[in-house]
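Below is one structure, written out as structure tokens; comments come after it.
Removed from the display is one protein chain of the complex; every other protein chain stays in position.
Per-chain numbering from 1; labels A and B assigned in written order.
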Amino acid sequence: MATDQQHGAGAVQDGSMQVVMIGLGDEKFALDAGLVREIIDPVPATKVAGARSFVPSVINVRGNVIPLADLRIRFGMPQTEDSADTRIVVIEVGIDDEPVLVGVTADKVYEVTEISRTDVQHTPRVGMHWKPEFIRFITKWREEFVIVPNMERILN
Amino acid sequence: MATVLTVDDSPSIRQMIKVVLEPAGHNVIEAGDGAQGLAKAQAGKLDLVITDLNMPVMNGLELIRALRKLPSQVGLPIVFLTTESNDALKQEAKSAGATGWITKPFKPEQLLAVVNKLVRS
Partner (left out) sequence: MSSMDPTEAFRQEASELFETLEGALLDLGLRPDDRELVDSAFRALHTIKGSGAMFGFDRVAAFTHEFETAFELVRKGEIKPTQELIAVALAAKDYIRALIEAPDSADSIIGDAILDDLKRFVSPTAQVLPVGSNADIPPVSESRPAGWQLRLEFESHILRNGSNPIDLLDDLCKLGPCFVVPLTDGVPLLDELEPEDCYLKWDVTLHGACDKAAIDDVFMFVQDEMKLTLAQVERAAPVLAMPIADVELAAPPAPAPTAASVPAAAEPAAPSERKREEPRRTEERGIATVRVQAERLDELMDRVGELVIAQARLSQLAAVGSDLSIKMIAEEIERLAASLRDTTMGARMVPIGSLFGRFRRLVHDLSRDLGKPVEFVTSGEDTELDKTMIECLADPLVHLIRNAIDHGIEDTETRAAAGKTEQGRIELQAIHSGAQVLVTVKDNGGGLNTARIRAKAEELIAPGAAMSDHEIHQFLFHPGFSTAQTISALSGRGVGMDVVKRTIENMRGSIDLSTKAGEGTTVTLRLPLTLAIIEGLLIRVGEGRYIIPLPAVEECVELTAEDERSRGRNFLNVRGNLVPFLRLRDILDVPGAPGQHQKTIIISTGETRVGLVADQIIGNHQTVIKSLSKLHSDVTIFSGATILGDGTAALILDVAQLVALAQSRAEKQQMSEAA
């Protein structure tokens, strides 16, 4: 599934891009599949007092303690309780030029799919409260608008 | 297991040789000068002689020549101690009948190597 280059910058050159489609609240996000290391069931998280709100806790993933990020906070979306569909998507992003594993909570993981470059919509008009720098682009998937977030910006 | 005679007027050199060879399983006999060394060689069977050259009473060269005349010690390996620079002396000792030499200063390993080279069980 890791067909794209790691940080996905040039991932849409040939017109298509492998993504992991996740749901957060009412929105759908497409995470560059090249960044995704694994998808796990929710594990108990440990709160880190004093941490920035979008990385409120840490979790144990295979013996490594990694931060758990909450994109909902970054995007100003309401918190939801964990459900049977909740998953943690473990991605690897570059932070200060170092690869860091980060868990991202998803209300639902739909599928690994391909999105097309030709469907790309410029300038997000959807959800005005989202900072444009957090968004790489917006595309369409099954007639719905899907956000491809810029994970490095979001986490830095 | 060999019987080694060390002939040297310096007790610390004799001691050093003893300290190196005894743990290696050899029996070390000491003599303080050439005359004593000759007497000990006549007294019993030896496997190796390690002798200094510059000694009082009877020097190393004299000892080597005398040992070579002893019928009881035919083929006895004799090693002398020398400093690197003195090549003429080395030649003289060789022609007096010495088997080999050890250059001072020497490491325990080097001493053992020479002993093991000349003494076979």
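The rule we apply is simple: a contact is a pair of C-beta atoms (placed from the backbone, for glycine too) under 8 Å apart; a residue touches a chain by one contact, two chains touch by 3 or more.
It should be emphasised that the depicted structure is a prediction, and the values quoted were computed from it without experimental measurement.
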item: Shown chains touched by the chain that is not drawn here; value: A, B
item: Sole residue of B:6, B:36, B:82 or B:99 that reaches the chain not shown, by the stated touch rule; value: B:99
item: Sole residue of A:59, A:115, A:135 or A:148 that reaches the chain not shown, by the stated touch rule; value: A:59
item: Contacts of chain B with the absent chain, listed as residue ranges; value: 11-13, 15-16, 19-20, 23-25, 68, 74-78, 91, 94, 97-101, 104-109, 112-113, 116-118, 120
item: Touching residues on chain A - with respect to the absent chain; value: 43-44, 46-52, 55, 58-60, 63-67, 69, 95-96, 98, 100-102, 155
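Following the convention adopted for this analysis, only the chains that are shown with their structure count from here on.
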item: Where chain A and chain B are represented by their mean Cα positions, the distance between them in whole Å; value: 84
